[in-house]
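Note that this complex is displayed minus one protein chain, with the remaining chains in position.
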Amino acid sequence: MHRWNTAVEQNMVVRFVNDVLRGFGQVFFQNSPISGALFLFGLFVGGWAMGGYALLAVVVSTLSAYWLGISRSAVSAGLFGYNAALVGVALTFYLDDNNMLPVYVVFGGFASCIVAAAIGNLLGQWGMPALTGPFVVTIWIFALGIYGFTQVEPSANSQAPALPVLATGGRASLSFQDVYTGIFKGISEVYFQNSIWIGVIFLLGILASSHIDFFMALAGAIIGLGAGWALGVDENSLTMGLMGYNGVLTMIALGGLFYLLDVNSLVLAALAVIASVIVSIALTTVVSPYGGHIYTAPFVLTTYGFIAAGASLKRLQLVPPAKATTPEGNINLYRDYHWWERFSEPRS
Amino acid sequence: MHRWNTAVEQNMVVRFVNDVLRGFGQVFFQNSPISGALFLFGLFVGGWAMGGYALLAVVVSTLSAYWLGISRSAVSAGLFGYNAALVGVALTFYLDDNNMLPVYVVFGGFASCIVAAAIGNLLGQWGMPALTGPFVVTIWIFALGIYGFTQVEPSANSQAPALPVLATGGRASLSFQDVYTGIFKGISEVYFQNSIWIGVIFLLGILASSHIDFFMALAGAIIGLGAGWALGVDENSLTMGLMGYNGVLTMIALGGLFYLLDVNSLVLAALAVIASVIVSIALTTVVSPYGGHIYTAPFVLTTYGFIAAGASLKRLQLVPPAKATTPEGNINLYRDYHWWERFSEPRS
Partner (left out) sequence: MHRWNTAVEQNMVVRFVNDVLRGFGQVFFQNSPISGALFLFGLFVGGWAMGGYALLAVVVSTLSAYWLGISRSAVSAGLFGYNAALVGVALTFYLDDNNMLPVYVVFGGFASCIVAAAIGNLLGQWGMPALTGPFVVTIWIFALGIYGFTQVEPSANSQAPALPVLATGGRASLSFQDVYTGIFKGISEVYFQNSIWIGVIFLLGILASSHIDFFMALAGAIIGLGAGWALGVDENSLTMGLMGYNGVLTMIALGGLFYLLDVNSLVLAALAVIASVIVSIALTTVVSPYGGHIYTAPFVLTTYGFIAAGASLKRLQLVPPAKATTPEGNINLYRDYHWWERFSEPRS
């Protein structure tokens, strides 16, 4: 990595490739071009349009950041790419691939750059990270265009507006195959992919950057699936991983990244994953009458809440976003932190 | 009270009982275990499930706060109990008492603790109190679970999703009995109770802690009822106190608690109560298509607004949340404040 980083410093093209790849990596919080390349590869496995439009959006967002004079260190950490990557993927997923789509993806990439700067500055007041909030805001606005623009058309994945209906019946009966399908698709759905194999590729991409996050991703998908099953979510949502993808991101964010990893933050992260499942259903209900989708909003809102609470939770150690790298890196940074001391005497 | 406070310092069990009771007290802004005990008694008059689940939620929230290392002074003032108390009550009111309800109440109590810390920290940036905002956020998420979880079922009190309908007809014709029913139920509805007698018990609970707040609570219920009648709210909502309970809390919050009591803050509080009636209708309309409820959101949003404005309102004296106790206590604190001086020369 040392030679790569030197090349990034010296060569504009390498720097640009680096910034784009790390943008793809940051969707799973991995500030690594290798992880990013694997995630992008996974998207191309999902289809040429999927990979291509995601790449287009990240390129536009990164170039917008250069133009607007956004801090080089932030752009080179991929922080002005990951929201655009998701915007590109989600536009491809929810909209018809017509003449307007490329224009929409380009403008969506630009908009995600502005929204990322805006939300980053607003939340920076509390030392909070933006997470994929800028993606959610951007795609939420753009995808609703189908209700007013004749040139923007829905794909088969778009839900028609409808009043919500009560969930009835018993718990889903899941086979062993259903369970592992739900877990791996829970990981692939972070990038809106419905595939076990793409889930495996994404897991490898995480593993390339952090061993702990590999286990956190799996744990988030499993806990989300389990909580969804226990509360009585329908079988289709469970096996498609729709109760897992927010858990994956929540577990990575809270289990070692923005809180130092210890037994307390591990329990807190697991509880947050359960909360994200309830938030998923609540948001799905709210957006139903106007034909909206929830994207990664359950992860974003749940994790905002658990991080905003942090300043009061003296049993745990918040890691400021500017310092957070990986669970392993954070542990190295806070070598003198011993959670068991906190039990006897919390910090004042 | 001196002996009680000494016992709280020395005995873990007394401290725990104290923290729980003050949690019940803070729903009406009364930091008093006696008030809290009377409010809890009122809930048990409303039913064993009502009192029991409320108690369960407050116990869980208080224990969560201990675990997470939240500041002892805040927990012992009941600030990590009142949102949970309302979550317990509202879950019992809107959901069916099935097998999942106790689990949901326990998790709701925990969640309300996190949300209370989060919203407290976010609003602390502006020196604003959280009010029952954490309750509204938590219950709003949890109650919508009926639209996705088969194991979470609605009670008869839950409203089915529907497009809003225009209000038509004349003003309600209220008898004297309708009027006093509406006033006392307006007080009981703060805790989701539909009963004159529970309203009386709650009033006594307030009186045990602050004479001024006793009158403020009554004034809020009366003004809310009157404004609702004048604007043409339907008879059923008026006599059930649904136009009053937000006014009760708004009047207590603004009439002496977070603004020092004088003729200006009294007028401002009364105007805010009228505003809370309009906010009630607006929010009811917005949540109607997705089957949501408004809880105490009209009070919360109206009072947030009137407090956020405070830094610019130089005719009035804001009381910072950390200093605010009761109207009487605040007046003692600001002995040198004379509102009539403000007329000649507002502070710069």
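We just call them A and B in the order they show up, numbering each chain from 1.
FYI, contacts are C-beta pairs under 8 Å (C-beta built on N, C-alpha and C of every residue); 3 or more make two chains touch, one makes a residue touch a chain.
If you're wondering where the values come from, they're calculated on a predicted model, not measured in any experiment.
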Exercise for the section: For the chain that's not shown, point to the residue among B:8, B:79, B:196 or B:274 touching it. Expected result: B:274
Completion exercise
Out of A:125, A:168 or A:236, the sole contact with the unshown chain comes from A:125
Completion exercise
By the document's definition of touch, the residue of A:8, A:37 or A:70 touching the omitted chain is A:70
Completion exercise
Which of A:40, A:84 or A:115 touches the missing chain? It is A:115
Practice task
For chain A, enumerate the residues touching the unshown chain of the complex.
Solution key: 67-71, 74, 100, 107, 110-111, 114-115, 117-122, 125, 140-142, 144-154, 161-163, 289-292
Problem - chain B residues touching the omitted chain (full complex) - result: 125-126, 163-171, 230-234, 264, 268, 271, 274-275, 278-282, 284-286, 288-289, 304-316, 342, 346-347
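Following the convention adopted for this analysis, only the chains that are shown with their structure count from here on.
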Problem - Intercentroid distance (Cα basis), chain B paired with chain A, Å - result: 35
